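Only one protein chain is missing from this complex, and each of the others stays in its spot.
Then we have chain A:
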Amino acid sequence: MSARPAPRPILRWPDPRLRRPAAPVEAVTDATRALWDEMIAVMEAMPGVGLAAPQLGVMERLAVVDASEARGQAIRMANPEILDTSRETAERTEASPCLPGVSAVVRRPARVTVRFLNEAGVIDRREFEGLWAVSVQHQIDHLEGRMFFDRLSRVKRDMILRRAKKAG
């Protein structure tokens, strides 16, 4: 008998892998699907509304997002790209499990249209709004090696990182 291996641990800032852009996924395979499942398990354990593969040290352009109240609605994405953003913006408090104990208000477009490869390996386009839109943009930032605090002013950013250091 074998037991399911424990999920990979979440990287902690300032791990250099959180600063590197991830590589595009060539094709959606069983290994991709297994990794998405692992990412969803980690996201639910946090609990959180999204996770990007680099947060687990896997440098591939994979993300999962589930901003539903009921849970179990996760969207699995490979190579997500923002096609279009609304002019209207919205503010939300964001945080990351890579940087425990701190959060900040970030302003982003309120709605985004995202293109990605879905679970079946087929190109999909979807419009997101509300918390879903926040999470999907936050995950795409991770795939670019960007953190949510990169969207803040320098002063706020430094403050957050100082606080994170203390908390960590």
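Just so it is clear, contacts are C-beta pairs under 8 Å (C-beta built on N, C-alpha and C of every residue); 3 or more make two chains touch, one makes a residue touch a chain; residues count from 1.
Rule of thumb we're sticking to: contacts and distances are computed from a predicted model.
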{"item": "The complex's invisible chain, by UniProt name, from \"Hydrogenase 4 subunit B\", \"Peptide deformylase\", \"ABC transporter permease\" or \"Glycine cleavage system H protein\"", "value": "\"Peptide deformylase\""}
{"item": "Selected from A:30, A:69 or A:88 as touching the chain missing from the view", "value": "A:30"}
{"item": "Given A:4, A:87 or A:154, the one touching the chain that is not displayed", "value": "A:4"}
{"item": "Residue numbers in chain A that touch the chain omitted from display", "value": "1-4, 30, 34"}
